[in-house]
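Before anything else, here's the structure in question.
Only one protein chain is missing; all other protein chains are in place.
Take a look at chain A:
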Amino acid sequence: MALLERSSWYDIARDTNWTPRYVEIDELFPPDQSDPYGIPIEEWESFDEPYKVSYREYVSVQREKDAGAYSVKAALARSRYYEDADPAYLSMLKLHYGAIALSEYAACQSDARMTRFSKAPGMRNMATFGMLDEMRHGQIQLYFPHQLVTLDRQFDWAHQAHHSKNWAAIAGRHALDDVMMTRDAVTTSVMLNFAFETGLTNIQMIGLSADAANMGDFTFSNLITSIQSDEARHAQIGTPVLKILIRNGRKAEAQQAVDIAFWRIHRLFAILTGIPMDYWIPLDKRDRSFKEYMTEFVGEQFERQLLDLGLERPWYWDIFLEDVETHHHCQAAATWAWRNTLWWNPTGNVGPRERAWLEHKYPGWNDTFGQYWDVIIENIRAGHPEKSQAIGMPAICNMCQIPISNKGGTVWKARAHQLDHEGRLYSFCSSVCKWIFELEPDRYKTFNSIADRMYNGEISPNTPENILKYMGAGVISPVGTDAHDLAWAFA
């Protein structure tokens, strides 16, 4: 029997709207979970996704993607690639899997909320595929590192990180809870599908894929390319939602949602992507610098999408551009210095050649971040490697939950932006994190950072050993050490 063209049945098949007779519309779609903006339901029926797919097509394509990823994995496993890989490269994988695998399951729940509570039938349809996408991403990114646990126990953090109280996991959960898990279906779509997935996922998936391919790790390269192809599809849910919001006089709310989510996810991805790209990948295997990727995928592509939709650049655009050249360098240094808190083994990897590259890509690097590493290298060369391990605690941002650091040296920009709210002093890494808090203090004010927990009795006694234990460092796996045993310091 001949099949109809998809275009001749698609609109009818995905239109599952009906008029409820036994409940009120607000009971079927409670505004706080569905649409708090009061957009008329007829408007939502105009939702038109740019990428059409039927379930039959979806299953067929996804099956092919999975088969491809698993066959490449099997082939590479036979070559014992991971047994011989650069330890710093393995750290990139550990960081990625720990941070991302269960975040994908979290995203599955976000898409499920859109599937249930979106008033737009087309959006519910697309979100259903998005939900299945994220489930696949969770499963495949748990399965792939699981085989590596026998090689290195730190790979177990793919399963463990999100259930731990490790500071990096807390930072990830705080942002994802804010952006994906605790908003209504409409705002979640703007924040997740547009700001997060359209704005920033490319940098993690395409950027790291290129570096992984250069490293010969076709398993990981193929895996994240496969994931990105799903992201590129379901990310498109956000654009029609934004068009409807703007058309119905909700541009300010849409802009605010974009601005919050974009900043929050940028702060995470700069660590997740920027540090491996600019520090851990061997110099001759680096595709481009983090800044160059951000300039292309965010500074040009995403900015153009924003403007085309009628939105503005986030108000903090200049701060963001400066952060792209600063934040990941600060955290490369901080995470390395406090490496005993991590589930991966970072490398300093700032020998003379690497420093020349960093200075070329980030003019002024030697006078700021370089001075930090100078002290560390002097200690190591003088026979005091123990002094390269930080003692004490950095201040932690009460929004992004990341150490509050900035350029050192004579420019000296490290500073906590503080706010007295209801008698409690909150500290923020930037005016942007502070702005997000001030928009809705009741949403954030009771959350305690890892630093707060050291002083409110939750981590008691707050000895270094007990703090590490609380974070799972040395419990779930051995703590982080320098991936190259400090060899780079003698280059």
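Rule of thumb we're sticking to: a contact is a pair of C-beta atoms (placed from the backbone, for glycine too) under 8 Å apart; a residue touches a chain by one contact, two chains touch by 3 or more; residues count from 1.
Heads up, the rule we're going with is that contacts and distances are computed from a predicted model.
Undergrad: So one subunit is absent here. Using its UniProt record, which name fits best from "Response regulator", "Toluene monooxygenase", "Amino acid ABC transporter permease" or "Tricarboxylic transport membrane protein"?
TA: When "Response regulator", "Toluene monooxygenase", "Amino acid ABC transporter permease" or "Tricarboxylic transport membrane protein" are compared with UniProt, the left-out chain turns out to be "Toluene monooxygenase".
Undergrad: Tell me which of A:Leu283, A:Ala356, A:Leu425 or A:Ala491 is the one touching the absent chain.
TA: Missing-chain contact among the listed residues: A:Leu425.
Undergrad: Decide which residue listed in A:Ile39, A:Val298, A:Leu358 or A:Ile376 touches the omitted chain of the complex.
TA: A:Ile376
Undergrad: For the full complex, which residue in A:Ala106, A:Ala158, A:Ala254 or A:Ala390 touches the chain that was left out?
TA: Checking each option in A:Ala106, A:Ala158, A:Ala254 or A:Ala390, the one touching the absent chain turns out to be A:Ala390.
Undergrad: Which chain A residues touch the hidden chain?
TA: Residues 330, 333-334, 337, 368-369, 371-372, 375-376, 379, 387-388, 390-395, 403-410, 412, 414-416, 418, 425, 427, 451, 454-455 of chain A touch the chain that is not shown.
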